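Inspection log for the structure reproduced underneath, given as structure tokens.
All protein chains of the complex are present and in place, except for one that has been dropped.
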Amino acid sequence: MRKIKVNAFSLLEKIRKQSPVVHHLTNWVTIYDCANVVKVMGGSPVMAHANEEVAEMAKIASALVLNIGTLTVDFVEAMKIAAKSANEKGIPVVLDACGCGTTQLRNCKTFELLNDVRIDIIKGNASEIAKIAGEDVITKGVDASKVEKDLIGLAKKIAKERKCAVVITGEEDIITNGKKTYIVKNGHEMMSQIVGTGCMAASVIGAFAAVEKDLALASACGLVCFEIAAECAAKGSLGPGTFKEKMFDCLFHLDKKTIDKMQKVESE
Amino acid sequence: MRKIKVNAFSLLEKIRKQSPVVHHLTNWVTIYDCANVVKVMGGSPVMAHANEEVAEMAKIASALVLNIGTLTVDFVEAMKIAAKSANEKGIPVVLDACGCGTTQLRNCKTFELLNDVRIDIIKGNASEIAKIAGEDVITKGVDASKVEKDLIGLAKKIAKERKCAVVITGEEDIITNGKKTYIVKNGHEMMSQIVGTGCMAASVIGAFAAVEKDLALASACGLVCFEIAAECAAKGSLGPGTFKEKMFDCLFHLDKKTIDKMQKVESE
Partner (left out) sequence: MRKIKVNAFSLLEKIRKQSPVVHHLTNWVTIYDCANVVKVMGGSPVMAHANEEVAEMAKIASALVLNIGTLTVDFVEAMKIAAKSANEKGIPVVLDACGCGTTQLRNCKTFELLNDVRIDIIKGNASEIAKIAGEDVITKGVDASKVEKDLIGLAKKIAKERKCAVVITGEEDIITNGKKTYIVKNGHEMMSQIVGTGCMAASVIGAFAAVEKDLALASACGLVCFEIAAECAAKGSLGPGTFKEKMFDCLFHLDKKTIDKMQKVESE
């Protein structure tokens, strides 16, 4: 691994200029934050989950974000309809495998989604992705369990098998398409002390994937911007409540100079 | 159009004193903000959507707010039951036509609601209202598309045909009952940089309509208060995240002097 620089700002600028529609079928806990994080970056979030409209909505979107955090059987059916429509249009589909490894339903539905539709970016924490890689892990609710494994190896394996990008978020994020691998070392521990940063990360990735065809690069750049905003917000922060609001402020104002100076990215 | 003064504070005072119950069937993205905006003004928001209770809940309310932002077929059925109950009781029904013009489902369900129950105040952005007026527009998700039309004319046309008040929110808000028309020029661009201000506007209008029978006046006064609070919050604001929280603070503290000094209202 060696230190590199990614041009994250140019993609952020594209989002700000093009205002891509990012269609979500996400969870009910963090739905506002997922929408708002896209909005403050300059994108146009839309949340729609009715079977009757998801295909049409995906057709006007530039990216689709799926999140199984509060899944039901019916909701996953709507996700599949939306994803098939996105696949037809050729826009990227992000799956946040939220809570995969916790229950049979989540495991089963994650693999159904991966097998029935084309997922372009699989995103999860260490235990969620390990589960997808076929490891025998148990996720404790929606928070990551410790995984004693070569995470980069697991991510690459999935990426190659499924011909997609894989993102493992954590203290150090791993992003790979099986060939090229990025490690993003930005971020702040405050991110793990509030609800929603993981879900927001998937939405950020969706917005970046809407403007950049290299999905591993898009994901890395998205995480760089999001996590630098978090670092800025954490400076002088009084706690996790005010931190989140400041993170939105910082993401809104994020400029080239800050990104160039603060980014910590490595690649093979 | 000439500059006028509206007595928005007297209505805000009524909300604070009477604490009207404002029943919502709204979208899952902004549901907290819709409830909270009513609460910080002194109202009593209630969110209830079960078919079995919506009629009864509407009966204890002083206004009903419907928002199709994350509609499903079943959810719209519950809206109709609630609205029929509200119609019987004679309390005002506000419809936020969120995303109308985006999908067939939203178009179809908007007109079903308009035709099957009595809607007293139709609220939307330019492209949503243009769609309701029969124009051939396409809304890009839930954000307004540019509409090259005489918006005041469109609003009046709907108001006269449907004998209701019509509100078009935007940089300048248009409020009309077909006879009397108000333009509210308050507000701040920061409002369009976060998710939820449009939905909150409908809830604010619902709370004001709960205490004032002249629904165009109630809507204008509601928007004046809400948007002045936004202007106050934007002063010295660090960004859209902290802005929203400050907007709640400002609305909570909003006084007569501030409203009288800052309001920018015009009327024919």
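Order as written gives the chain letters A and B; numbering starts at 1 within each chain.
Heads up, the rule we're going with is that a residue touches a chain if its C-beta (ideal position, glycine included) is under 8 Å from a C-beta of that chain, and two chains touch if they have at least 3 such contacts.
Quick caveat: nothing in here was measured; it's all calculated off a predicted structure.
**Student:** Return the single residue from A:Gly134, A:Gly153 or A:Gly239 that touches the missing chain.
**Tutor:** A:Gly239
**Student:** In terms of residues, what is the contact footprint of the unshown chain on chain B?
**Tutor:** Chain B touches the missing chain through residues 19, 21, 23, 28, 31-32, 35-36, 39-40, 44-50, 52-53, 56-57, 60-61, 242, 244-250, 252-253.
**Student:** List the residues of chain A that touch the chain left out of this view.
**Tutor:** 27-30, 32-33, 69-73, 99, 102-106, 138, 140-143, 193-196, 238-245
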